[in-house]
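Every protein chain except one is present and positioned as in the full complex.
Up next, chain A:
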Amino acid sequence: MGRRGKQPYYVEAAPPVDVNKNTEWFMYPGVWTTYILLLFFAWLLVLSVSGCSPGAAWTVVNLAHFAITYHFFHWKKGTPFAADDQGIYSRLTWWEQIDNGQQLTRNRKFLTVVPVVLYLIASHLTDYKQPMFFLNTVAVFVLVVAKLPNMHKVRIFGINADI
């Protein structure tokens, strides 16, 4: 059979067993790649818009990534459709919900490694100069500590505890 044009690369998506619709989308193929590509294109965007050095652009991406992922993974609690699942997750942040609360799964390990890699790239390309170094370190410290298994359902000083 002649190949008319390139055949696309197919992946199989088996329906995952996760009942929590807020997190089961993370089990599908392509999620990790999309995440990495988003970070890369954000870096390109920052570079092209501001014309700063690559290291400064990675710092900007790292800090924006810190703000966004902290807000959506570790601050916002519950699901966007609490009426459907009767609010059983309304006290859990997204990070505490994924993989059904199991710790140290592949997804969690991947999501913990990404801020560290971003930190290493940003610090290397800025030659470990202040003040970028300090800001990057704060970002990676907060993010990695928030993702540790010991911090599951912990609310320090009652910050972000339930209403």
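For this structure, a couple of remarks:
FYI, contacts are C-beta pairs under 8 Å (C-beta built on N, C-alpha and C of every residue); 3 or more make two chains touch, one makes a residue touch a chain; residues count from 1.
Operating definition for what follows: contacts and distances are computed from a predicted model.
Taking the options "NADH-ubiquinone oxidoreductase chain 4L", "Non-structural maintenance of chromosomes element 1 homolog", "serine C-palmitoyltransferase" or "PAT complex subunit Asterix" in turn, only "serine C-palmitoyltransferase" matches the UniProt protein name of the chain that is not displayed. Although one chain is not shown, part of chain A still touches it, namely residues 4, 7-17, 19, 21, 24-25, 28-31, 33-34, 37-38, 76-84, 86-87.
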